[in-house]
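Complex shown without one protein chain; remaining protein chains in place.
Up next is chain A:
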Amino acid sequence: MAELTLKSVGKTYAGGVDAVSDVNIDIKDGEFIVLVGPSGCGKSTLLRMVAGLETVTRGDVHIGGRRVNDLDPAERDIAMVFQNYALYPHMSVRDNMAYGLKNRGESKAVIEERVAEAARMLELGQYLDRKPRALSGGQRQRVAMGRAIVRQPSAFLFDEPLSNLDAKLRVSMRMEIRKLQQRLGTTSLYVTHDQLEAMTLADRLVVLNGGRVEQIGAPLEVYRKPASTFVASFIGAPAMSLLDARIEGGQLSLAGHALARLGNAPGPVTLGLRAEDLRIVDTGLPMRVEYVEELGAQRIIHGMVGDQALAVTDTHDTPLGPEVRVAVDSAKIHLFDAQSGRRMDKRLQTVSEPAE
């Protein structure tokens, strides 16, 4: 159990690829942090630097107050779970879990007790003498978790541990990982490219883009106040619609329609609208319907406003015409700088807004 601190951590691979730049994260004891971002954004690289599998090019990594930059993976007191499980194929489940402890010179009794405990927690008891190949994907992933648990490390590191499982199993394993982590109270760093997985698991999210941190925050905070257009389009499904709009004379207008009265400086802005914040009404912003995704409980209407795409969540199942009208709640709009894509505070002129 320990804090984990990354101070201006950076990684340049041989060949000059800047995979990670200037990452600062303070992880509290027992916290579950999820690193999320698209493929190739440097999540694995960052995690592997913490694990000691890659050298740290710049900055410092501290685990439990100890600077670990130059320590071997085995000396860092961490455990890692890999996407492809990385179980030793020729060892039984029991030996897979015990191997690390044996190498550390733990006594037989301790090893046996810890393996039994982990097997009980993960319901692996009846498989202890099997080889990994005789297990299903989900069971293998449990063994990989068991191998991490028996070490009783200061931190768990997960690199997309659920990506090789089918969708249903992924959801249940997700819950199990979370419950297990809460029960053990072990600091965890978890890498995924799946924003839903990230949202449901994390105490705090770290959104990475091109090797840099875009935003760190609790899932809901990131969802409600994305710090940039990148985060806005990455977190949440369907993705937030981002549209080019203008502020002129205190009015935010989109494709010629006034949407809200704002006190922001005039000029072009990027307007962010979440599908679930919009409603289909009788009068409002006109949208040409392109296609409709039926999800059962709701449907997502994809359409065009002028020449820009917009998605709206609708809970009705009345037939739609070729054009619908969309109501935009000015309290729920997001504004981003048109150039940098950073979030802008919106200054709502609520005085003249009619109350809802």
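Keep this in mind: a residue touches a chain if its C-beta (ideal position, glycine included) is under 8 Å from a C-beta of that chain, and two chains touch if they have at least 3 such contacts; residues count from 1.
Heads up, the rule we're going with is that contacts and distances are computed from a predicted model.
Please identify the absent chain by the protein name in its UniProt record; candidates are "Xanthine dehydrogenase family protein subunit M", "Helicase Helix-turn-helix domain-containing protein", "L-beta-lysine 5,6-aminomutase beta subunit" or "sn-glycerol-3-phosphate transport system permease protein UgpE".
UniProt lists the chain that is not shown as "sn-glycerol-3-phosphate transport system permease protein UgpE".
Can you say which of A:104, A:179, A:288 or A:342 touches the chain missing from this structure?
Within the whole complex, the residue contacting the unshown chain is A:104.
Could you tell me which of A:80, A:191 or A:271 touches the chain that is not displayed?
A:80
Applying the definition given at the start, please give the residues of chain A touching the unseen chain.
Chain A touches the chain not shown through residues 51-53, 72-74, 78-80, 82-84, 86-90, 99-100, 103-104, 132-133, 147.
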